[in-house]
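Only one protein chain is missing from this complex, and each of the others stays in its spot.
The first chain written gets the first letter, and so on, giving A, B and C; residue counts start at 1 in each chain.
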């Protein structure tokens, strides 16, 4: 059955090694940190000048001078550092982040990413999306496999405005983990109880199967409800 | 009679208004600060990341982590700030210094400056000279009017390698203060007892005289020895 | 040398119609809200504002846009829900909007402050935000050419200052402030506290006074404690 949003976040957390420096987008990516295995030092970067973002501030404990890029009042972990926007984006664009974990509207078979604007969106606004997509060492996408209307988000070619071409290295969804290899999508893992055929059926581009295909190692509490056949 | 080196520095100091931010080159420029009139806040910039350089450290009081661009162990004035080289040269190149007071090998009639390399110098080394010449709001030259061999340093066109074209705004020498105006050199002041004709005689480009010509207002103690007729 | 000005109103008194004004801040931290409120009281027209966001509700930049004082906004992420004043005017064609990737936005401002003529960034290549811009291949990789971005005035917000304009920040107040302080003809700093010259340690000063023209101390507006 497909994973919950927490399940996707859990799965990603297992793949972040000790010493990672990660930027987490809004939505599912923002859930990753809580699932990090004990003892791993992973520092979260925020565009507005933080390395080492901690949990959200408790109600009444907000520091008016301390927010993250999402506008949430947050805390700092011990070992955190603060800097200006020029250095923050030098970190992003200069390839210093080990991972950017981003939401997506669409990902193409060659790793093109669309995540900043839907067609017809009337007021544009991009923020740090393009810098992150271009700059991080590994751009991983965390998203549901299909839209609310059941349309595939993994497609032959993006129809939504591009954030950056050929930047996504890996896609984590509620159904699968998929590696982008050149123009190929390699199916690495499927959710428990989901078949490769079911994943392919709701994917808009061909998936390559290999002998290494395995079931996603996630505990029962972050598994979701049985897949509705599309 | 011509001014001493201290006399040139004294004369320049009078022209630095309160709130000036100045970079002082080696030689005569480094003498300017001691002649500043009481009560003027003038902050000295050092390329290696200081605004607010104070006097040299007393013997035995040197801080091993605190030098100026000249390599001298210095002190900091109250209100000083410290920064890295990128910001230091953003200050220079970005036009934030009100004045750079530099030594010169040659200055041309249109304000071209040569001060980093003599022809035939076998090992090149430029430091911050070109950035200062290009970036400061006012580039003032402080130098003796002629070389030790009596050759004019103010010339029709520089024969030494250029530091930057058309950058010098004013020239302070032991004989005169000269303003660069387009392709014209305007003689503003002559040293006490020195005639405009004597200044012209040791200048390699024509000087324009105006009704505003005056004698340099310097006290007796920084005046030098009578001019040897060249 | 004393850069202190008694009130925000005096600090912004000479800004003309049509001025280009940068404003620091990312969310409430580091946003010079009292200066912007004083600017609103000037009832100016045709301003060009350079700010990362699009203003929040009817306060400060949101209010300035609501008042019709802004001809153009150069921004990165003006689409947060509170930015309804901008959204309404933009959809009615009453305000011009230029949107830049956030790294490009801040790097263009830095280029202006650092005296550079422009730079090449990999960000935006192959997207609609690079349309019409020069693309150059450098060492086999495509880059977009970007020009410096400067302003007539910069409003910045810092924590502590001295009368020479040396500034410190706390927590995430820095954001665009130290960069914008380099890139405008007149830089006005709104601060929480003014201390004596020499009280700030040379290492902790993040914006040296050379960049700052006016300093004004303000009380924190209670509204700044609200969630954006």
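Everything that follows uses one rule, which is that contacts are C-beta pairs under 8 Å (C-beta built on N, C-alpha and C of every residue); 3 or more make two chains touch, one makes a residue touch a chain.
None of these values were measured; they are calculated from a predicted model.
S.K.: Which of the visible chains would the unseen chain be in contact with across the whole complex?
M.R.: Taking every chain of the complex into account, the missing one touches A, B, C.
S.K.: Specify the residue from the set B:84, B:156, B:183 or B:215 that touches the hidden chain.
M.R.: B:84
S.K.: Identify the residue among B:6, B:41, B:131 or B:174 that touches the chain left out of the display.
M.R.: For the chain that is not drawn, the touching residue is B:131.
S.K.: Quick one: say which of C:77, C:90 or C:143 touches the chain that got left out.
M.R.: Touches the omitted chain: C:143.
S.K.: Touching the absent chain in the whole complex: find that residue among B:63, B:156 or B:183.
M.R.: Touches the omitted chain: B:63.
S.K.: Considering the whole complex, not just the chains shown, which residues of subunit B touch the missing one?
M.R.: Interface with the chain not displayed, on the subunit B side: 46-50, 62-67, 69, 71, 73, 76, 82-86, 89, 92-93, 122-131, 134-135, 161-165.
S.K.: Go through subunit A and note every residue touching the omitted chain.
M.R.: For subunit A, the residues touching the absent chain are 18-19, 21, 41, 43, 45, 51-52, 76, 78-83, 86, 89-97, 134-135.
S.K.: Name every residue on subunit C in touch with the hidden partner chain.
M.R.: Subunit C touches the missing chain through residues 107, 111, 114-122, 136, 138-139, 141, 143, 147, 168-171, 202-204.
Note that only the chains that are shown with their structure count from here on.
S.K.: Suppose each chain is reduced to the average of its Cα coordinates; what separation in Å results between subunit B and subunit C?
M.R.: Centre-to-centre distance between subunit B and subunit C: 36 Å.
S.K.: How many angstrom lie between the CA centroids of subunit A and subunit B, rounded to a whole number?
M.R.: One centre to the other, that is 57 Å.
S.K.: I'd like the Å distance between the centres of subunit A and subunit C, where a centre is the mean of that chain's Cα atoms.
M.R.: 30
S.K.: By the touch rule stated above, which residues of subunit C touch at least two different other chains?
M.R.: Within subunit C, residues 110 contact more than one other chain.
S.K.: Among the residues of subunit B, pick out those that touch two or more other chains and give their numbers.
M.R.: none
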